[in-house]
Every structure is written in C-alpha cells, then in structure tokens.
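For this depiction, one protein chain was excluded, whereas all remaining protein chains were kept in their positions.
Just so it is clear, A and B label the chains in written order, and each chain counts residues from 1 on its own.
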Amino acid sequence: MLSRTASHLYWMARYLERAETTARLLQVGARNALMPDIGGGLRNDWEAVLQALGQLEAFREKFGDPVQRNVETFLFFDSANPASVMSCLAAARENARVVRTALTSSVWDAINTTFQELQGFHRMERSKLLVNDLADWSLRSGAQIRGAIDATQLRNDGYNFMGLGHSIERGDNTARLLDVKYYVLLPSLSYVGSALDQSQWATLLRSMQAHRAFVWAYKGEITAAKIAHLLILNRQFPRSLLSATQGSVDHLDALARGYGHTPRAASHARGLLGELAEATIEDIFDEGLHQFLLRYMSRNSEIAGAVQSSYLEGVPE
Amino acid sequence: MTQTFNEMIDGGSVRAAYQSLEKWQNEMPADLRQMKQSEAEALFRRVGITFAVYGEGGDPERLIPFDMFPRVFTADEWRKLDRGIRQRAAALNAFLADVYDQREIIRAGRIPEHLVTHNEAFERAVVGIRPPRNVWSHIVGIDLVRTGPDQFYVLEDNCRTPSGVSYMLQNREIMMRMFPHLFVENRIAPVDGYADALRHTLASVAPKKCDGEPNVVILTPGHFNSAYYEHSFLADLMGVELVEGQDLFVDGDFCWMRTTEGPKKVDVIYRRIDDAFLDPLCFRADSMLGVPGLMNVYRSGGVTICSAPGAGVADDKAIYTFVPEMIRFYLGEAPILENVPTWQCAIPDQCKYVLENLGDLVVKEVHGSGGYGMLVGPKADKSQIEAFRAKIEEKPWNYIAQPTLSLSACPTFVEEGVAPRHVDLRPYCLVGDKIELVPGGLTRVALNEGSLVVNSSQGGGVKDTWVLAE
C-alpha cells in the first residue's frame, strides 16, 4: 500500500477519535456546569475543559471569559480551533476523501454523511441546538463510522493502519480525560472525596459511556482507585489504556505478519503493554497518577513516532 | 443561422432512436419526475462526484446538473461516428510520432513547419523518443457537434488528458438505478467496459524493460484538484494506485513508489498533470507536483507516461485545421468526420475575412478552453465585437474563427416539462495495442434556452448517452 494512503487512513482514524474526545469533554463541561457551586473558589469547569484540550489561551484571545455558549461554539463549530468537533471531522473527512479508493462505500458514506449533517447544524439557528444533543450526535456518528469500518473493510493493511490510528489516539485521549479530572478539574486536593469530587467522577464515567459498566463491575461507591482501575487496567473496558495499547499491539502484529517484517513500533508497543499488564493500581498511585499518565502519553507517542518512520514515509527501514 | 436539428422530433414525427422514450416521457407525472431528479442529485452527491469537467476550475464541491432525459444514437448513426473517431485517433497518433521524428508531413509541405515546432506545446525534450508501440496519445477525447441527421462536425481534439469520462460512467450507473425498466425495454450498448479497456490499453504500452504484470498508476496533482474525483474513481475501477508526485521517486533506471513495504517499481503512469509540471529537472523547476528525474527515466525507456509529454502539439486549434490532411497523409483515407470550417487569423487573407464578418462568426483563442475568451458573433453586441476586433488585430496568430453552427437539440427536462436544448458530445477513444471505443460518451447540454454554450461553468449540464444495439 502507498505510504501516503496508509498515512491518510491512520490520520483519518486519529481525527475521528479526537472529535469524539472533544465531544466527550463538552459533555463533561456541560454537566459539571449544572452542579451546584459548592467550591466557591475556582468555579469554572469550562476553563478546565479548555485547558485539557490545550485551547484555553486560544479561546481567551478570541472570546475572553469562558461563557458556556461561547465555549460550545468554540469546541463544536469553530473551524479555526483545531480541536473542535468541526475541525476534527473536517480533517477526518478530508483524509478519507483523499483515499476514497481504500475505503468501502459504507465507510465513506458514513463519514461523508456525518460531515454533511454537521454542515447542516452549522446552518441552523444556534438556540435550537442543545449541547448534549450535539455531543450525543458526535458519539453516535463516531460509532456509526467505526461500525462501518468493522463491518465492511477488508482485514488488510489499510484496516490495521486505521486500527492503529484509533488505538493510539484512544489511549492518548483516555489518559488526557483522566488527567483532566484528577489534575485540572478539582480546585484543590482538599476536595478529594467531596461531593464535588464524586459528581465529577460520575460525569467522567458518563462521558465515556462507562457509568453503568462501572456500577456493574465495581459495585459500591465511586472511588478514585476504582475508576483509575477501570480506565487504566481493565481489559474488558474498551477505552482503558490497557485495551488501547493491546489494540496497537494487535494491529502492529498483523502488519508485521502481512509484511513479513517486524518494525520498531511493535517492540515499543509490546514493551508498554507488558508494563501495563503487570501494573497494579497501587503502583500507579504510588508513582502519582498524574506522573503515570504523562509517562503513558509520552510512551504512546513514541509508538506513534515509530509508526510514522516505519511505514508512513515510504523509505525502507 | 439555419434551423436547429431536433434529435427526437423530425418534422412532427418521433425519430426511431427516441421512440420508446416518448412514452416514458408522457407517462411520467410531474411529481415523480421531481422525485427522481432529487434522487439523482442525492446519488451524485453521495458518490462525491462533484467537480468541474474539462478543467474549468470553480468550486470543487459543486454539482453539475444532471438531466435525466437520455440522448440516443441508433446503431447506424454510431457506426459512422465510431469509424470516424478511430480514424481520427489513429491519424493524430501518427502525426505525433512523425513530428517528433522524421517530420515527413512538414517536409511534404502539408503542414507549415512553424505551426508545429514554433508551438508552445512542442517539446524539444522528447524529440527522437519512441514511446512503446509509438503511441503518444492514449486517450483521445474528440468533441463533436451535430447539425443534421447525418451532419457531424469535430469541434476539437483532446490529445492530452481529456476529462469527464467519470460522468459518462456515473450518468449510466444512475440511470440504470433509477429507471431499470428503460434498460429492459431498450437494448442499450453498455459503457462499463471502459475501465477494463483503459487498464488494458495502459498495460499494453508498458516499457520493454518491464517483465511480468505492469504496475500501472494514475498520477494526480492531488485532492485539491477539481478533477480529483475522476482520478480516484478511475484508479478504483481499474484497481490501480492513485499517486501524487511525492509518492514517486527516481532511482537508477526506474521510477518507484513509496509503499508501506518499501519501494515498488512503476511501469506505466497515466498522468493527469500537465507537461510543464511533470519533472522539475526537465520542465518547470518550481513544480512541486511532479517527480524529479522522471523524464530521464521515461526517455531512457524505464517507464511509460500516458499521454506522452509533447502530445499537446496535436490538439491546439491551429493544428486542428490540418487533421483532415493528416488523415489523408498518414492513412491514405478520406476523412469520415468533417472539421468545422475554420479561418486562421494568422493568415492575412483569412484574417481579413474574419474581421469583415465578426458578427456572424465564433472567434476562439488558439489555446483557450472552457468557453472563455471567445466571441459568439451573433449573440454579441457592438462594443463586444469591437473589443474583439482590437484583440485580433493585435495578435492575429492567437485566434481562429468558425461559422456559428446550429447545434442539434435534444429533449431535456426543464421547469415547464420537456424542451429541446443544444448538446455536444465527447467520446473517449483508447489507443494502445489496438484502438478501442466504448459506445457512448459524455453529452453536455446547454440548459439555458437558446444557449449554445455547454460548459458547466456557464449553465451546462450532462446527460446519459445511449447507443442502441443492433
């Protein structure tokens, strides 16, 4: 397969996943904004959301104070904001358009229809659009596209490059969402275990469509350790760091089998997976959740870098 | 101007080709027509076929209006066109092979030398090169107009990379999907063999150095190009890679493409970029679209480029006049298809005639396209005519003139129902180890009443084109 084609498929998948993350964060922000103001101090969840996406500065420059309506516009529709749902979906569709021939018509249809619908929202009166509906729509569209990929794409190298894009981006995004909650969202450590803390955790779980899964699997009250376990180490939970890394390993193995050559990226990924498989949640809290997450993100991006140089540049290793 | 020839109704009676369509038209209620029309549009949008034909630029996401009323040729009518088009494609290729080699047609005094060698499209870099099978223009698009039951004229030849074939194929797909019964009731020759034929043609001109199955690719300027959809559509239908310049590189005697498994040799490149951008080491040094070194690999026989660089010298409007001469010279045959009578402003006597009759003529730029930079005398006002007169006087060699032809009209769905609208036709002839022509082509229709301009940028649409089987 052309290196450039592989690259477009990979980035298409990353942008799709990224669009969902922004939508999830929008949901987190919108729900937290409904909570009673108990902290009194720093009381702007939107700021935290923007910070998590690395867009606080850009937002301030454009709009000033984070008013919900502006944040919604900024995060959903603003094509000047590279993290907005609009930007991510446009980038995903552009990547898909370039490699139309590598996609089944179902996948292209799903992506293109999503984009056309989004354009439709853009033309509608803003007051008729509720942020939760927009976020729901984003997640539903993402699921449709992934479903089309799973149901119709040949299990060839192109499929694995898409899979790699999803896995790598998903690992990064879960780590980021968890980090927002733990490190950014809560005003200070003294709030750990407070009602605010509890409700934020619950929101985070909801945003990852994991609230019920959590209740069934872990029972009882929500604790940071249980949630961290779910989002980091739980093999059954599809968005956990372990599952995401497993995904990267699987797709890289499949590529190595197909090409008869094991790239550097595969050993990076296997190393990270091995570490996660052996870790306990106690180890992670001992290291410090924030430090652990930062380290994970950097290891994950090492894998991404190796994928880039092994496959996407077309120069033999 | 003479009476417009209506391809469906001749002297009050329906012509043979259209007989079954009359009933179809009469029995279609307006609301069904509306529904079908929007269905067609939705289908076009869904497959993503949103681009300007013939490199006219404009919004790449724009849809070209599709008219559901097919244009129909009988088997008899097509037979003549088919022979004439093949003949023309053969002569144009013989001309190209000749002017880059012995230039016999010039020596014989049948074409003035300066028209050929002192021409922007003449490439010094390929003189003396003999491409595989000595084919230079592998896809020849011949633009035809009709003025009567048996009168067809060639309006222009396209020897480089004629576009629009994806419309020919998609128009048919969509018609078959929306009106399957029409295809049951009529025996319509299929066009879907085009992709296989194109692939076969391209593979048949692989270089001698290629052993085994040739690796054919389509080279596109990129997805921002207005015809990108067509490039990707054709690559998909043929099952070949769609590459950009950055995907290819030259090493040693060959051209390679970058793949996830390392470099892979490329044998045949169907390029959809202009000569000037093909290779910054040979042509424009600032080109980012091409492949540095490609022309050296081509000229040393390591890769085939389709169409051959330099093929454009056969299709400008000044050379056009001499195509009938080429047919007689190279093939020893009488031309089957006629040229539109053309006056060369470069020749003083003819220029004089043109300037005296501007009000009745169509004046075109020699290198113009897309319906721009032309004067339609009978539709122009006095100031437009005077402005053109000044232009012609300044650069006479830049203009040719033709009589205003009364283009035939085909029934077309319009607001009020069905009405005749003017049409042209572009069939796509393939030249490789043999000459192939699928029965059909792209019919463009001037949707505005009375308009003769079929270009999509100026109110033109497209139609499915049927050739009835015998």
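Heads up, the rule we're going with is that contacts are C-beta pairs under 8 Å (C-beta built on N, C-alpha and C of every residue); 3 or more make two chains touch, one makes a residue touch a chain.
Basically, contacts and distances are computed from a predicted model.
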Record-based protein name (UniProt) of the chain missing from this complex, from "cytochrome-c oxidase", "Transglutaminase-like enzyme, putative cysteine protease", "Binding-protein-dependent transport system inner membrane component" or "ATP synthase subunit b": "Transglutaminase-like enzyme, putative cysteine protease"
Absent-chain contact - pick from B:280, B:312, B:396 or B:461: B:280
Per the touch definition above, residue among B:133, B:265 or B:299 touching the missing chain: B:299
Touching the absent chain when the full complex is considered, from B:76, B:104, B:120 or B:393: B:120
Chain B, residues in touch with the chain not shown (by the definition above): 100-101, 103, 113-114, 117-120, 122, 124-129, 249-254, 280-282, 285, 292-293, 296-297, 299-302
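Going forward, only the chains that are shown with their structure count from here on.
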Chain centre separation in whole Å, for chain B relative to chain A (CA means): 47
Contact footprint of chain A on chain B as seen in their complex: 45-48, 223, 232, 235-236, 241-244, 246-247, 257-263
Of all residues in chain A, those that touch chain B in their complex: 1-6, 94, 97-98, 100-101, 105, 108-109, 112, 116, 157, 161, 255, 259, 261, 311-316
